[in-house]
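Encoded as structure tokens, here's the structure I'll be asking about.
Note that this complex is displayed minus one protein chain, with the remaining chains in position.
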Amino acid sequence: MLKFCMRIFSLFALSASVLFFMFNSAFAGNPTKVGFVYLTTPGDHGWTYAHELGKQMVEKRFGSDVKVSVVENVPEGPDATRVIRELAKQGNEIIFTTSFGYMEPTLKVAKEFPNVKFEHITGYKRSKNVATGNIRFYEGRYIQGVVAGLMTKTNKIGYIGAYPIAEVIMGINSFAQGLRSVNKDASISVIWANTWYDPVKEADAAKVHIAEGADILAQHTDSPAMLQIAEKKGALGFGQSTDMSAFAPKAQLFASINNWGPYYIRKIEELKTGKWNTGDGPDHWAGNDWGGIKAEMLLISKFQNMPDSVAKKAQEALDGIKSGKINIFAGPLVDNTGKEIIPAGKSLDDGALWGMNYYLKGVNGKVPG
Amino acid sequence: MITFVPRDKVSKNWTIIGPILSIFLTVFFGLLIFTFLGYNPLETLYQVFLSPFSRIDRISDIFVKACPLVIVGIGLMLCFRANVWNIGAEGQFIMGTLLAGSFALLFPSVETKFFIFIMMVIGFIGGALWAFIPAILKTKLNVNEILVSLMLVYVAMLFIDFIVRGPLRDPMSFGFPLSKPYPDGAIINKIPFPGIGYLGQLHYGILLILLLIPISWLFVNKTLSGFKINVLGSAPKAAKFAGFKQNTITITVLLISGGLAGVAGVIEVSANIGQLQPEVSFGYGFTAIIVAFLGRLNPIGILFAGIIIATVKLGADNAQMSMGIPKVVTGLFEGILLFFLLTGETLQKYKIKWLKDT
Partner (left out) sequence: MDALMLTIIATSIPLLLAATGELITEKSGVLNLGVEGMMLSGAVGALGAVLWLENPYFGIIAGGLCGVLMASIFSIFTINFMTNQVATGLGLTIFATGLTGLAGAPLVGKTVPSLPKIEIFLLSDIPFIGEILFKQDFIAYLSVAIIILITYFLKYSKSGIVLRAVGDDHQSAHSVGYPVKKIRWYAACFGGMCAGIGGAYIPLVLTPHWSEGMTAGRGWIALALVVFASWIPWRIIVGALIFGGITIAQLVGQARGWPIPSQILSMMPYLATIVALTMISGRISKSNSVVPASLGKPFFDTQ
């Protein structure tokens, strides 16, 4: 029996080593090796798909000058540490970790591989070889608010949030600012899904919003389920991360699209030319690559399913944000209990945005936690 | 037609052949399924089963991954031996971690590594308390422990989520759901090897396994309590006849298994994460059920089972990295392996007999 086992094992070991050499001899030349860590499989919509599109832009731009490896479906935790280390060990020179929960794992591995550059997406902790990048998602939500305010008949907006974190809350508040800039009577109700991606739950939340009288839906979760429900029930809504009009041709008003490609390309170019840096500045957020509509990291899809007059207003808001004419969080700002946040003449800085744990006027209820 | 005839005594041969044959059959069926789904079967096999052994740091990561599985598995072994179906170890893992972690965060400047032992005790208490709910409901009101312990998993997941996003959230985390980092005394260090440095994530927590396995082996094989547990599970009527206190045994095994799950959580988080976050367990509690069965409810077997499952999990990561196979395939292998092992158990007790069709 033992002999038999040994024989089988050596057979395996042999085939293993053969395969191993096949892998190693696969790449020749000297392209820049780039690694990506994804939270889920990209599919064809949502957060990870937006990163996938960015990755494709990288491949198109650099061609054989880069060698890209991707790991999908990496949960945020010890597994992430191992996967990131593995990518570093395989000789990747720059590694993009594309979810907030990879923050500590990225920092941990970065310490072990001082010569590898790391780019953590949506985080706030940097080190010598860890830079951070993020998108000003909230800018798109202001325009959503403007469109919602003009399109709603019931004056009830249903908002589905993933988790009550600053990033989502600033999105809701930005939406409320846009909404109230055109319609002082409308208000937003928020349902927290407590998940980024659960189509069934998102669909249920959308149904409840509609049953409660909302006719415009917005989401800060990842699946197109909400839009599909809107499509079925004759409501309207906004796409998330990528253009979702294919899922809801009659319901999507527009989508805010995350455009990571230019950022990735810039950082890889910096690496190739030796100019890569983590942009450390005096303010905590100053070193963060936090680009929005102006930097074209956030794109706005075609305005559709709305009258021209509304589309025109939306375009004005878009242009206003791009030119800097519209300052979304300019005072006077009052939260929804009537407490003054900031007086007229001043406006919230980036640090204050990341400290948001209150709703502005126009949002119902209270931030949980 | 096949039928089974009981053996006079449990077959020694099948006790050994069973697991080995199961592994081969699993590999075989795995190959079939991969071929059917259009993946290169040999490459998949290499990635899933062998690539984790291809480097020394990968091998040490197998042990890191196996560590929580084995600790939780040992606790579940006691339950399953007593015919108590605790399938909520995941929740007990979370609650143990949460209680110990909250405690650690009360002492932000503690440095002595002795602190980690206090955390383990508290983690044990946390897990045991969570297991106490199904225990008391089962013994006092005869409520099915399978469903109660399972429902409590979901409650625990939501509870830690609530705590980490609310009361324990680090005010410096910009609203992100993370607690403050653990103090130094609450961190389990990696083991440095002279001349090599660190091997993957290999940390001191692994040492607990070395302690736990002999102790649990002695407990189940050499002590009266261990004997009572076995009797209660295999012959409840005899246990009743002999006057064993069934309820006491049920509560004890549930508390121990919950407690061990809590300790596993403390080690996992202190060694690998270093702060509380909404997700701390990643399914260890559920996987440990498979580990306990694969290990045939026997401490040494559980060690090997933990290593096998950890290998497959790491291998699936590699398969995904190099071939794009979704890593849920681990479930596929775990499931098939379990089916065949359980069949092997039947073959220990029964002989196969071929009947001619009549």
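To keep things simple, chains are lettered A and B as they appear, and every chain counts its residues starting from 1.
Just so it is clear, a residue touches a chain if its C-beta (ideal position, glycine included) is under 8 Å from a C-beta of that chain, and two chains touch if they have at least 3 such contacts.
Because the structure is a prediction, the values reported are computed rather than measured.
Of the listed positions A:Phe36, A:Tyr102, A:Tyr138 or A:Phe247, the one in contact with the omitted chain in the full complex is A:Phe247.
Which of A:Pro199, A:Gly331 or A:Gly355 touches the hidden chain is settled by the complete complex: it is A:Pro199. Residue A:Gln228 is the one among A:Thr81, A:Gln228, A:Ser241 or A:Thr278 that touches the chain missing from this view.
Among A:Met57, A:Val208 or A:Ala295, only A:Val208 touches the chain that is left out of the view. By the touch rule set out above, chain A reaches the unshown chain at residues 41, 43-45, 49, 158, 189-192, 194, 197-205, 207-212, 214, 223-225, 228-229, 232, 247, 364-366, 368-369.
Summarising the interface, chain B meets the missing chain with residues 2-4, 6, 33, 37, 85, 87, 133, 137, 141-144, 146-148, 150-152, 154-155, 158-159, 161-162, 165-166, 286, 289-290, 293, 325-326, 328-336, 338-339, 342-343, 345-346, 350, 355.
As a working rule, only the chains that are shown with their structure count from here on.
Chain A and chain B have CA centres that are 34 Å apart. The touching residues of chain A, counted against chain B in their complex, run 1, 5, 12-13, 15-16, 19-20, 23, 41, 69, 71-73, 75-79, 81-83, 85-86, 100-101, 104, 124, 163-167, 169, 194, 354-357, 368-369.
Interface residues of chain B, counted against chain A in their complex, comprise 16, 20, 42-43, 46, 49-51, 54, 61, 64, 158, 161-162, 165-166, 169, 174-177, 200-201, 268, 272-275, 277, 279-280, 282, 314, 317-318, 320-322, 324, 326-327.
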